[in-house]
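Notes follow the structure.
Of the protein chains in this complex, one is absent; all others appear in place.
Order as written gives the chain letters A, B, C, D and E; numbering starts at 1 within each chain.
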Amino acid sequence: MRLPNWLHKFASPPHFYRIAARIEPWMLWSGLAAIAVGAFGGLLLAPPDYQQGDAYRIIYFHVPAAYLAMQLYALMAIGSAIGLIWRMKLAYAIAAAAAPVGLAFTGLALATGMLWGKPMWGAYWSWGDARLTSVLVMFFLYLGYMLLHASLEERSTADRAAGILAVVGVVNLPIIKFSVEWWSSLHQGPTISRLAAPAITWDMLWPLLVMVAGSVLFSMAVTLTRARAEVLLRERSARWVRDAAEACA
Amino acid sequence: MRIGLAVLRNEFLIYFKKWIHIIVNIAFFIFSTSLFSLVAGLEQELLAEWGAGVIWVVALLSMLLAMPLLFQPDREDGTLDLMLLSAVDPAWLALAKAAANWCVFGLPLVLLSPLLGASYGLEGIALLVLPATLALGTPALILLAAVAAALTAGLRRGVGLLALLVLPLALPILLFGVRATELAADGFPAGAPLMMLGAFLLAALGLLPWAAGAALRATAN
Amino acid sequence: MRIGLAVLRNEFLIYFKKWIHIIVNIAFFIFSTSLFSLVAGLEQELLAEWGAGVIWVVALLSMLLAMPLLFQPDREDGTLDLMLLSAVDPAWLALAKAAANWCVFGLPLVLLSPLLGASYGLEGIALLVLPATLALGTPALILLAAVAAALTAGLRRGVGLLALLVLPLALPILLFGVRATELAADGFPAGAPLMMLGAFLLAALGLLPWAAGAALRATAN
Amino acid sequence: MNLVSTMLEARRLTIWRGERRLCRDLSFSLASGSLLLLQGRNGSGKTSLLRCLAGLLPLESGTVELNGIAFRRDPARYLRCLGWLGHKDGLKTELSVHRNLAFRLRLAGLAGKAGKEDELLERAGLKGLGNRAASQLSFGQRRRLALAGLIGAAPPVWLLDEPDANLDAQGREWLQRELNSHLDAGGCAVLAGHRMEWRVCGPAPQLILGIAR
Amino acid sequence: MNLVSTMLEARRLTIWRGERRLCRDLSFSLASGSLLLLQGRNGSGKTSLLRCLAGLLPLESGTVELNGIAFRRDPARYLRCLGWLGHKDGLKTELSVHRNLAFRLRLAGLAGKAGKEDELLERAGLKGLGNRAASQLSFGQRRRLALAGLIGAAPPVWLLDEPDANLDAQGREWLQRELNSHLDAGGCAVLAGHRMEWRVCGPAPQLILGIAR
Partner (left out) sequence: MREFLAMGGYAAFVWSCVGLSFAVFAGLMLTARRRLRSVRGRIRIRQRNAAPDEGSWELRA
């Protein structure tokens, strides 16, 4: 198996480094703007829920965080897999960059979920719930990835070792996704993801969508920034790195 | 393949030289499971409800106990280099080592579990289901732990990190194992979770040796 | 004595070398203790009855986890020879190594136990008695393990048998620890078993380091 | 195939260890029957280069081929050509000498024959020690045992890292004899070490000098 | 005290290893400033003899005295006279080079001074590697580090088992210099090894040949 040609070109580290530097501010600021709009809409404009009152507004922070936690894990695992198969340093760099961001969002999803659970279910945590447990497992997978990466000195070794862990941990993703359908659960089933017939009103939905979009853009920007740092570390021997490092930002 | 068998045989010989660890392990298993029935002083029917949980958790923990010994010594005495440089696929290597480890640390648990289950007041079909869940679940656990052990083998005191890597992934296996036994104890058919365990084991057998082998290679340097 | 302190410091450094191991260790305690409540899905008041037993089993486990790692690496990399050839009494050596080990594997458990106990529904005085039993019991356990480890590091058959004789001594410690907490939880005075634990600890501190040191010298050759 | 076939071909190797580059664009090739001696100060990178040749350490860039096969293309065939002896002997000290030797031969895909093992042990000067635990060997005896495993496996390419460590004079002579017959039989070898007294009768030995820190 | 004081006195040593007697009624003594070279085939008992001298291996019969003190009479004083370097380096590979060195010095009862350590590292050719983990040293660098610990501790009696293993030529020269100044300063040393190129300016070295199997 060979990588497609265009991917090869994009995957050339200096090219990536430059492109990323160019698109990153755009993503960052548009993401932040969308987050601001979404938060404003969610906290002020959207009507209170007839069952949950204002507590449901946590959704505007919980769902984007939970969504990104999973997406970033997928990114990390795909990056690791590509790295393992094609020995592409850029893919490893992206995986390593995604991990701390994903860890933060997983923590946020857990925290907001727990803060939501207290008023809704009367408890911060329930061990019996498959979704909660599987998200906690993902938290530990992120943590394991980062700790393993940090504790192996040789970077290429760390990339491959932690990458294997990330790939093995992928089995957890479908479990998170479908846990609410496979097992009886306290947790909400899919409400918005059924786009054809969303179960909530448009007034409540649009800030959520804006919020998710903004968070995605924001996390991409942050991941790209980190990925640039990781690429520099991995390309230490290349000439372009010296120029890039000297060009102070 | 045949080299894998040689590795397997070697492993057995070494484990039996270190028989004290095996005995300590089995003793720990019997010890800590019976601790509850001794000390907690619960009524029989309550004991029966949690017997499966206790035995499973102890199985998991005692398995973790054995894990640091899987690749660490090989790495330190240089044998791992030699094995990686033999023509055998490292996946076979990992599988052989995991198999030997299971026979020494896992199999006794499976064989002992009906006895322990009975001491917890499990009865009838549950006494068959419990060892069945262990027989399906513990190999998968060992394979998981083998991946983690391979990843952390370079780190000398990586026991803690190893546990952290294994436990999250081991959780589903544990849950299904307990679930099946509990269903059986309550007189329901336990086929579904047993099937799940079987599926886990197959997936583990198909995937994890390769992951462990890749991990061994990746951390060689 | 001062050299003993140097050994202690070195051990700490090795354990703390990667601060992550400490965190991981703590995570392991929290994780493995909550595993029980997770799989069993117990009601609160029943949980309380199990709490002490579970936490004590995890303590025993961490002691066993530590056992193979206590002197084996030193023997294999030649440091043990060096330490035996320094002017320090091997008893101090064993004590220092056991102390460092306890600080890493035992102390977090002692400190966390009120929290863990509370999550198991223990209340009031029992939340003080539980860490007290652990604080008295786990050092004695580690010292026992140190003797066993010093003996098994020699790998000779008869010696291994001796180690096997040492380990069952852990049983009374365990039983008294759990007993004390249960008494406290049920509102009875827990003084007697606590005193027993204290007596065990004193005896262990007085005798076992010398036994371990002698074992280290005896198995040097 | 040429008359003197190239067995080991290293092209433009660049090796890093941590933050240090050990070599850049290093190329060499070894023909059948030839010996390469690696020499250099402590820490110059002999071991690292050997590990790269064996595929144990990832190369920053460059390729290594054994008999025209790169490791990535066919690991099993690549590895079957290789014989390895590192700084560490790779013995299981709990097991007997016999068992250790048999395991080595197994790893090389050879079914162990007691006769062959005994003969190997005798050549290595370990006659009569077969049933002893490897932990009860002296260090020179352990080195001899490790070498005996390699010699018994008879792979075409030998990578040896200070094979003479702990060996006495007789042991070094024995190794010299075995090396000569290995090269005569069409093998090649890379030897790292600090005292390069090896005598070669085939093609002249090459020498690589690493410059120290 | 004599003018040339006897530092190490071994009387009628008989050593057994397993079922084999390695020496019988072996007696020798080392005066201040003298060097004893142990030479012999692999498995002749050099390491065993050194371990007996250090008190790590029980003697079948005989006595060893350092400065007139037997191990059994006052272990602490006996051991304070001793410096040991075995086949194994005795390094904690997880710890940094600095930390390993400091630990050695501590074991010898010396409070670690950073200045002294740096100087030792520089003499050992390990300058600038102080903060690296010992696992990231090459094997020769590890041997140098172990030797540096011994030299820094400056015990009066050195017992060295193949100290030149893994050392490059410069390393061996360094060791030779250190050995000379140790002997000049009134110490004595027992060295086991297979290539005895050590030059001594003081009293002529003694040589013991172990009889091979």
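Please note the rule applied: a contact is a pair of C-beta atoms (placed from the backbone, for glycine too) under 8 Å apart; a residue touches a chain by one contact, two chains touch by 3 or more.
These numbers were taken from a predicted model, which means no experiment stands behind them.
J.: Touch as defined at the start, partner being the missing chain; which of A:Phe16, A:Tyr67 or A:Trp116 qualifies?
T.: Only one of A:Phe16, A:Tyr67 or A:Trp116 touches the chain omitted from view, namely A:Trp116.
J.: Need a quick check: the contact residues on subunit A for the chain that isn't drawn.
T.: Contact residues on subunit A toward the absent chain are 28, 32, 35, 39, 43-44, 48, 53-55, 57-58, 61-62, 65, 100-101, 104-105, 107-108, 111-112, 115-116, 118-119, 218-219, 222, 225-226, 228-229, 232-233, 236, 241-242, 244-246, 248-249.
The rule is simple: only the chains that are shown with their structure count from here on.
J.: Nearest whole angstrom, what separates the Cα centre of subunit D from the Cα centre of subunit E?
T.: 30
J.: Return the residues of subunit C touching two or more other chains; collapse runs of consecutive numbers into ranges.
T.: 14, 17-18, 20, 24, 27, 38, 76, 155
J.: At which residue positions does subunit D touch at least two other chains?
T.: Within subunit D, the residues that touch at least two other chains are 17-18, 58, 87, 94.
J.: Taking the touch rule as given, give the residues of subunit E at its contact with subunit C in the complex, in rising order.
T.: 51, 54-58, 75-77, 79-80, 82, 84, 86-95, 99, 103-104, 106-109
J.: Write out the stretch or stretches of subunit B touching subunit A in their complex.
T.: Of all residues in subunit B, those touching subunit A are 147-148, 151-152, 154-155, 158, 161, 164-165, 167-169, 171-172, 175, 203, 207-208, 211, 214-215, 218-219, 221.
J.: Subunit D touches which residues of subunit B in the complex?
T.: Contact set of subunit B toward subunit D: 2-3, 6, 10, 13-14, 17-18, 77-79, 81-89, 220-221.
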